[in-house]
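Working notes, structure below.
All protein chains but one are shown at their positions in the complex.
Our next item is subunit A:
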Amino acid sequence: MKYIAAVFSVLISCFLISSNSLEHDGSLTIKLQHALNGGPNPVYTDRGHITIHSLRLKQAIVNQSPLTDIEKHQIQKLAEDNELYKIKAIVTANDGTERTFISAVKACMLAESELDDKFAVSLDYMGRVIGVTSLIASKATCEGAVVPLDKLKEFTTSVYVRHSETGAIPDTASYIQKLEREREAQEKGEVKDNRSFLAKYWMYIVPVVIIMVISSASNPEAQGGGQ
């Protein structure tokens, strides 16, 4: 449990980083429907509502009723069969336009996380919803799982409103500043530096001299050995 909490905190921090760049604030209501029947032809039933009063503040109110026993059994079965848990989100913007998005997660992952799911509501630069994705915070996937019914009580849903970031622009200002700083430093350096040739380059000359001394010292020895 501690480990899961750590994961969540990282997830939340990542969501919060995205910068606020909306020009106009707006509100949204999202009607959630889920398919618990499995198989290729989903039958969607109501799950609850999400209301976002301010897209800028990214605060969402989630309104969901507890699951009925039939629904709990259905989710348990979906998890057992390694099925997909499908979600349909009907988004109504404040200008009345309606858009429908679908999303799916692995049912076993949902059950293992004890019905703790997350919704990412992605917006474009104008605050229009372009996608609603359901996801589960987890480090690994599963291939079917048996989860006891008492763990499947109620959805604990978190909603993350994700804005479109303002694209990076070439950073000319700081670069020019940097260049100017360097130039200044150079100018300062040039004013100060009127030492003699030896004073300036002694660190290059000394090793050369040492090498010369060593090589000349080793040569007479070899010659001397020969004599």
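Quick notes on this one:
In the analysis below, contacts are C-beta pairs under 8 Å (C-beta built on N, C-alpha and C of every residue); 3 or more make two chains touch, one makes a residue touch a chain; residues count from 1.
Methods note: contacts and distances are computed from a predicted model.
Think of the chain that is not pictured: of "Ubiquinol-cytochrome c reductase core subunit 1", "tRNA-intron lyase", "Trafficking protein particle complex subunit" or "ER membrane protein complex subunit 1", UniProt labels it "ER membrane protein complex subunit 1".
Across the entire complex, the residue among A:G96, A:P170 or A:G189 in touch with the chain not shown is A:P170. For subunit A, the list of residues touching the undisplayed chain reads 7, 10-11, 14-15, 21, 23, 39-40, 82, 84, 86, 99, 101-106, 109, 120, 122, 124-126, 130-131, 133, 135-141, 162-172, 175, 208, 211-212, 215.
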